[in-house]
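Note that this complex is displayed minus one protein chain, with the remaining chains in position.
Let's look at chain A:
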Amino acid sequence: MSGASVELASLTFSYGETRMEFDLKVPVSSVIAIMGPSGSGKSTLLNLIAGFETPQSGAVLIDGRDVSADRPAQRPISMVFQENNLFSHLNVEDNVGLGRSPSLRLTQKDRQDIADALAHTGLAGKEHRLPAELSGGERQRVALSRALVRDRPVLLLDEPFASLGPALRREMLSLVRQLHFDHDMTILMVTHHTDDAQLLADKIAFVDDGRIAAFEDTTTMFSPSAPDAFRAYIGS
């Protein structure tokens, strides 16, 4: 697996009163933190890239190819949500297996890959547990394992560790960093936590009022030369 570039070209979207317009060029294999106030459009941005929302105009380009007409499953993207990442009646192995085959018809090689992914995320030996028998952190590990067997160049993370405690969250962040190191995918992560961004991200996209207000290196964003709105948002 290696990454792919992600480009949003004058992507507009509206519902009700709200209007959004996004322009963004994410380099291959970089890690981007998407930050901004509640309701500014962070999750909508990810949903547009993933194909859960239909834009009014503009294009989503991945690896230079316009994927706007593709259904979510056809796009070269995996996504991990904040919750509801797993089917509660299926065990860990099946939940991961769905990343390989939506009908759960798995070959011997598929099963080997699933076992490898679970080992990679520290879940070896828990293949037959149900989601209810896992901790919150373990459940997100299952979702990450599934992203690994799906083997897509772009990984979207929508506040995936928001409901975890501080220690678990740091652990998960280092797991993501490890996965990125091993697989080199492009990662876009929505987060409210500055330490998430500082630990993981190459660049920060600051979303404010339905547009990308700033897109700079992480070090720049956490320096005095960052835009005022961002400094106000993080409270520095």
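In this section, a contact is a pair of C-beta atoms (placed from the backbone, for glycine too) under 8 Å apart; a residue touches a chain by one contact, two chains touch by 3 or more; residues count from 1.
Keep this in mind: contacts and distances are computed from a predicted model.
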item	value
From "NADH-quinone oxidoreductase subunit H", "CRTAC1 family protein", "Sarcosine oxidase subunit delta" or "Thiamine transport system permease protein ThiP", the hidden chain's UniProt protein name	"Thiamine transport system permease protein ThiP"
Touching the absent chain when the full complex is considered, from A:16, A:64 or A:166	A:16
Which of A:6, A:26 or A:50 contacts the chain that the document leaves out	A:50
Residue of A:28, A:90, A:199 or A:213 in touch with the missing chain, whole complex considered	A:90
Residues of chain A in contact with the chain not shown	15-16, 50-52, 71-74, 77-79, 81, 84-85, 87, 89-90, 98-99, 102-104, 146, 150
